[in-house]
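One protein chain is absent from this view; the other protein chains keep their places.
Chain naming follows the written order as A, B, C and D, and within any one chain the residues start at number 1.
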Amino acid sequence: MEWHNVLDPASPELDQLAERYKLHPLHIEDCRHRDQRAKIEDAPGYLFTVLKPVHINQEGDFVAVDMDVFLGADFLITVEETECPEVGGLISRVKKAMAAEARPDRIYYRIMDELVDSYLPLLDKLNDTIDELEDKALGSPTPEVLQAIFSNKRTLIFLRGVLVNTRDLVSHLQRLNCQWINSDLAPYFRDVYDHVARNLDMVEIMRDLLAGCLDVYLSSVANRTNQVMKVLTVLGTIALPALVISGFYGMNVKGLPGAESAYGVGIAVASMAIVTGFLLWMLKRFGWL
Amino acid sequence: MEWHNVLDPASPELDQLAERYKLHPLHIEDCRHRDQRAKIEDAPGYLFTVLKPVHINQEGDFVAVDMDVFLGADFLITVEETECPEVGGLISRVKKAMAAEARPDRIYYRIMDELVDSYLPLLDKLNDTIDELEDKALGSPTPEVLQAIFSNKRTLIFLRGVLVNTRDLVSHLQRLNCQWINSDLAPYFRDVYDHVARNLDMVEIMRDLLAGCLDVYLSSVANRTNQVMKVLTVLGTIALPALVISGFYGMNVKGLPGAESAYGVGIAVASMAIVTGFLLWMLKRFGWL
Amino acid sequence: MEWHNVLDPASPELDQLAERYKLHPLHIEDCRHRDQRAKIEDAPGYLFTVLKPVHINQEGDFVAVDMDVFLGADFLITVEETECPEVGGLISRVKKAMAAEARPDRIYYRIMDELVDSYLPLLDKLNDTIDELEDKALGSPTPEVLQAIFSNKRTLIFLRGVLVNTRDLVSHLQRLNCQWINSDLAPYFRDVYDHVARNLDMVEIMRDLLAGCLDVYLSSVANRTNQVMKVLTVLGTIALPALVISGFYGMNVKGLPGAESAYGVGIAVASMAIVTGFLLWMLKRFGWL
Amino acid sequence: MEWHNVLDPASPELDQLAERYKLHPLHIEDCRHRDQRAKIEDAPGYLFTVLKPVHINQEGDFVAVDMDVFLGADFLITVEETECPEVGGLISRVKKAMAAEARPDRIYYRIMDELVDSYLPLLDKLNDTIDELEDKALGSPTPEVLQAIFSNKRTLIFLRGVLVNTRDLVSHLQRLNCQWINSDLAPYFRDVYDHVARNLDMVEIMRDLLAGCLDVYLSSVANRTNQVMKVLTVLGTIALPALVISGFYGMNVKGLPGAESAYGVGIAVASMAIVTGFLLWMLKRFGWL
Partner (left out) sequence: MEWHNVLDPASPELDQLAERYKLHPLHIEDCRHRDQRAKIEDAPGYLFTVLKPVHINQEGDFVAVDMDVFLGADFLITVEETECPEVGGLISRVKKAMAAEARPDRIYYRIMDELVDSYLPLLDKLNDTIDELEDKALGSPTPEVLQAIFSNKRTLIFLRGVLVNTRDLVSHLQRLNCQWINSDLAPYFRDVYDHVARNLDMVEIMRDLLAGCLDVYLSSVANRTNQVMKVLTVLGTIALPALVISGFYGMNVKGLPGAESAYGVGIAVASMAIVTGFLLWMLKRFGWL
């Protein structure tokens, strides 16, 4: 059994392997043109798989890279993407664990298993972020929260794309009855399928929760506007009678009731208090307070 | 017929049973790594099932635990989750009812039936909560109601996940034609399927109703804002003419009409009343009142 | 041919019939435990059907009851729900129309046909209610309209559940090739299927229209808030210049322009009119009026 | 080949034809009870089709009528709906074009083709209406626009129902391998299917655009409220300092700063201008202007 790990898809090493194992030119092209979808293709003599490891880059964004695997009867070729340390880490972990392994299909399963498990910490991280966002949307609905909701939405849309394709890949693999994979591995691949399906469930649930965050955000803003309006109304209710009555007694006309009496101020203040009190009682009665 | 009930999945008892009945290592691993999805797997010599009993924990949250069942020709192994009294209760109820039973498939059916029935009181409880929330969202749309709507949404998303997997499990079981289950039990498993499907219907309806609660909430808030605005407008309509006219008569200028006459106050008050009345009549006419 | 109509599912009559015709205990249990889903089950010797007649109860709510039918080669057993006059009415109508009928499958078809037709007046009633609600949501969006929208939504969710199950039942019946139903009835059952499907179409359309009602409601409220705001703005626009200028001339300071002249009032009023006119012209120009 | 065109489904002519060609009583009933769904049914000896021509009635509403077609080996029966001139027009157009045609299946195809083409001008008309509505929703979001959006939504829901059933009808026809239709017509019916599918695409796109119209409407209203609020705020910002300061100098107290000086008015006006300017600068700085 030979395992060739090509570190740079542009290297002539890949061309030599392609010639030796009769790899289809389209598959070599797929290795060299990045940004493929996760997919599996059954070619004469081997099985071609494009996997999509995901990592978080320096800007904090989720990014998918390509990792290509050719599985034959007695060989395994893995093609790394040059600039990505994650794929290298995954492959070296598998290499260490599988040092004595003689069957390429077992290594193939192990790569798949490691890949699918590598999605889980990313999903957990996202889940925590969404929990925080929900609290913030309820407590302090600022434009920053809105922006965070939408950047997480983008991430979920992106992850969902990767996971749906990976699930279809594993499901296709199970139906394929590929001759290069021994049937004793069937329950193991079913297990991988289970894990991808659970990951996808989590993404769907998070999409649902994030949509809820936006609803919370909008509801919170509406609620706050409503409360601000009420403050304004109460302020107006308290101030307007005072303004009207003091305006009334401020007129330069004759015959203002009680203006000449010694209790002028008392009369004015009393009428202000009565009218304001009446208005507040009205607001209370109609449930606006 | 032997029924082994393993109380602790980590105990060596499970390893001995695995050796004796040739249980697949992946299934033993599933028993020990919790948080599996409900699933059924047909292995040589036995049928492996992961069930998900749900209970309400001390914080009032809905929590699912794992319960694993191995069904063979003449044996039944159930694996409890250590920290969960609910699974223990379920198993002891089945044990009591099935004391004299000699067929493992009948006990297997009974466990399934008890499990599915155990979801019903939880769903009824949720339904009551949602009814209350709808009333509150209409009557007093506070942020607490919003928070309650979203925590119930989370619960429903969670329950839906458990029930969808359980339904797929039972549906898979019906198509499986498993040799360890006698065909006379077919109508009974169809009955279990019916119950899960009905539970799932209830969850879908509750999701729909909860989405409605949020709409009621938003509509109520919008309506209240609208009413507060109207109060402000009416207050303004009543106060502004009075303010403008008293301001007018408060000016230190000459020639204020009627200011020198003895009916000064009368003239001022009359013009205030006329303008306010006219504005209120306008508001009424355009349907803003 | 014998037609047994059991008036009370709890009566021993049902047990005797069960023994005589070898009815499955699960089906007898289904007759006695109400709130089943509409379903059809092919048992050895007979066909078991649960139908769901719907009626409006005294509180004006839509309520579904159970009606069970056992169809065999030469017998028909119908089980009424004790407290429901509607099922009784349906059965007596069929009895009258089918007095001389000797084939149980024809009576079975007739019951199905009557049941499906009985949904139509209920749907028409709902349709009228929704039409009214749309008008009200546009004309006077009060909280009562909101409440009515949501109670009708509940009714539609409920009816949809009943009709979907009934449609699946009839569709299942068509695929079943049941030996107790003569093939000459096939076009008649296709006709029943057509009617259920049309009913379901109506429910879906009504759901769509009711969702539209809520949108109309929210849009109406938003529109009204907007109009109230405009009234406030116009009021403010008219009053503020007057207030500012009269306040200006009300100051106890020296040198107020024109305050000493005989045209003081004229100057003040003219400046108020000019500023107010200018503001109104601005509002008009920017399309805020 | 005989083509019978029945003008009135209630006429005894239809009964005679039913007897002569052994038409199924359920199909005759379908001809006489209007408001059927578009459907196709394969009966012994003939093929029964219900088509749904759509026209615009005097109130401007889209209305569907029924048109029934029986196709046999050597006969064609079309049943018009009495009160509808459109069906008559369609049939006379086909009659003219097919005067010398001897094969009933060709005429049947022609009727189908004419029917499907008759939907197109209606769809184009709707499309224009929706374009206008989008402009209006953006430019002047009045309640009339809202009402128009919802009446067009109703029309689309209705048309979609008709077209979905017609598409299923044609698709069913293609799979049927009906003996009364020669296989050389297969590409022609595929063409009809293509046209219905394109019509349905248009309806779906229009539904999507109309949903967008409502969003535009709500967004426009929200935007206008926001702008009205800003006008109010700016007005308040300009007026309040003037009011506060003129109120200050209007107090009948001693020691008003500068009140006794000759520059009293200048001092007051200057402080008003400074405070108002400062507030406007603040608003501008925080982006509220």
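One rule holds for everything that comes next: a residue touches a chain if its C-beta (ideal position, glycine included) is under 8 Å from a C-beta of that chain, and two chains touch if they have at least 3 such contacts.
What you are looking at is a predicted structure, and each value in this text was computed from that prediction instead of being measured.
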Original post:
In the full complex, which of A:54, A:79 or A:256 touches the chain missing from this view?
Top reply: A:256
Original post:
Which residue from D:2, D:61, D:74 or D:194 sits in contact with the chain not drawn here?
Top reply: D:194
Subject >> chain A residues touching the omitted chain (full complex) >> reply: 24, 26, 36-37, 39, 41, 43, 141, 143, 146-147, 150, 153-154, 157-158, 161, 214, 217-218, 221-222, 224-225, 227-229, 231-232, 235-236, 238-239, 242-243, 246-247, 249-252, 256, 258-268
Original post:
Since one chain has been left out of the picture, which residues of chain D touch it in the full complex?
Top reply: 134, 138, 187-188, 190-191, 194, 197-198, 201, 205, 208-209, 212, 215-216, 218-220, 222-223, 225-226, 229-230, 232-233, 236-237, 240-241, 243-244, 247-248, 250-257, 279, 283, 288
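In this text, only the chains that are shown with their structure count from here on.
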Original post:
Chains in contact with chain A and with chain B: which ones?
Top reply: none
Original post:
So if I superpose chain B on chain D by CA, what angle comes out, to the nearest 5°?
Top reply: 145
**OP:** Indicate whether more than half of the residue numbers at the chain B-chain C interface occur in both copies; give same if so and different if not.
**Re:** different
**OP:** Find the geometric centre of each of chain A and chain D from their Cα atoms only, then give the gap between the two centres in Å, rounded to an integer.
**Re:** 36
Subject >> chain C and chain D, separation of their C-alpha mean positions in angstrom >> reply: 22
Original post:
Which positions in chain D touch two or more other chains at once?
Top reply: 250
Original post:
Considering only which chains touch which, how would you classify the arrangement: line, ring, star, complete or other?
Top reply: line
Original post:
Mind giving me all the chain pairs that touch?
Top reply: A-B, B-C, C-D
